[in-house]
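Below is one structure. I have some questions about it.
Apart from one protein chain that is not included, each protein chain of the complex appears where it belongs.
As written, the chains take the letters A and B, and residue 1 is the first residue of each chain.
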């Protein structure tokens, strides 16, 4: 990227959840949702966060915006350490960091008009001039490809794709610098998904936005992200430029994940490595490299010693004792 | 793939009586499933694909549903069959698995007991024999310790494991036809790959035909022999999977395949999206359902395009791209 300092710097972030109760047979358990996660996001780029369910990608997204408080580590937004900030000190920064959710309908009060729902964010941040707000809302609707008269409608009058546009408009209302989008298109049909992906790309260009794009669909991430971070059981196993990571994966998990994606092409079915089993429980992660229990090339060292996320000789940032060489193919 | 017809769906229509009149959801769907083949019905939400599957199984319990047309299984019309005869087919010769294995199993019983229940409902088997068969089936699903898993409750299993249990249960009475409604949609991609491999392997071992309902063109490409593309309650296009992916003829199929982001090949600056959204059932256009979103639409599209078959490839479009 550039020499400018990153917009977002994440250092050694950890987050635990307590699950179960003392009465449950398993007793109270500590789930390590995030374990020593570090990365940067540069202004104007899109970082894709990918991984399977339970890998911690959504928890990470919420920690970035202080919707969850981290248990350890630091998050610097524009140079400010937001991890220890009071809610009051954080407030002006909140406008710069917004979130788009998978299901915007769940967060839209069904009995209020879209215009009122969108105006809430403006009013909450001190913009109370009704006429100015009205103009701003009309402008927002134009930005996300809806008509100004949609402001007078209720959430149930919109299709899934339109609701996601409303969710995006709400995130844009305060002119944010950073948008964390958590699975923004996974609930949408393919033909609508493409529209929303294109919209996000257009908005990024016009408004100089920075995205953290969380998704389980590698193909969508490949399309929208400049860089990709692959997560497994609360850790980042590989991070790098999208083309590098997805075309020549260095981590065996990345390679397996890619080979598992069914391509919409009956002729493209190559020999594939199918991972056995399912990710272990984050309440009881394996020792050493967390992937070693499912890794097709695991060695004894992998069970004992945890690999750090570091740049290897080939310039790839990967957490693996035996990263794959060029070609990214598993045996 | 001996070409023998197992299931023949002809002009199947499903509509619901509502306060505003009769609302048609499935509007005349016809296809056949041949012995040993995997036929995929693919479509977006609201296309009527799942309802088609439920109608075949006669699992639509809504008293306001109106189902017409014919569904012949081995020549026998299922829609007119008395309920006890239909019941002995369900779970016997025709089995079905569902999208969400989290909720599709009864939480109060062990998964082994639920498989045993189905075997005993159809076979004249004792409990011990049924249990042995259930454990054998779980083993055949690639489960490492089937005896242990059979004694577990659904909530103690992972999503992938539950779907294996569902498939074992579905196959317990050697069905000739397995209807799978979005069987991998709720699963992670690595687990989805395992389940798709399993379905392909089992088709060989059990010789069941599979009617696979999905929204995912990637899944279709991976497992289906033939594919039926549905849009707005009707068939847009149908044909052999390879031919359909190589030379899609309906503007909807073309648009759909173009809109899918790819993991390989060139990265496009913009995804070629289809404008607009699929129509809700109550405001479907009178003619071609896709016309309002179609770049090729003309005045003639206000009429219903007939499904015309040429060389085994069927298209319902007045402006179909020539093969």
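The definition used in the following text is that a residue touches a chain if its C-beta (ideal position, glycine included) is under 8 Å from a C-beta of that chain, and two chains touch if they have at least 3 such contacts.
Everything that follows uses one rule, which is that contacts and distances are computed from a predicted model.
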Exercise. One chain is missing here; what is its name in UniProt, given the choices "Peptide/nickel transport system permease protein", "Serine/threonine protein kinase", "Biopolymer transporter ExbD" or "AzlD domain-containing protein"?
Worked result: "Peptide/nickel transport system permease protein"
For this session: Taking the full complex into account, find the residue in B:28, B:69 or B:92 that is in contact with the omitted chain.
Result: B:92
Problem set entry | Contact partner of the left-out chain, one of B:15, B:52, B:118 or B:158 | B:118
For this session: List the residues of chain B that touch the chain left out of this view.
Result: 57, 59, 61, 63, 87-92, 95-96, 98, 100, 103-109, 117-118, 121-122, 153, 155, 166, 169
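Keep this in mind: only the chains that are shown with their structure count from here on.
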Exercise. Chain B touches which residues of chain A in the complex?
Worked result: 52-53, 159-162, 189-195, 197-198, 201, 216-220, 222-223, 243, 246, 256-269, 272, 274-276, 278-279
Exercise. Inside the complex, what are the residues of chain B that reach chain A?
Worked result: 44-45, 158-161, 188-194, 196-197, 215-222, 241-242, 245-246, 255-257, 259-264, 267-268, 270-275, 277-278, 280, 293
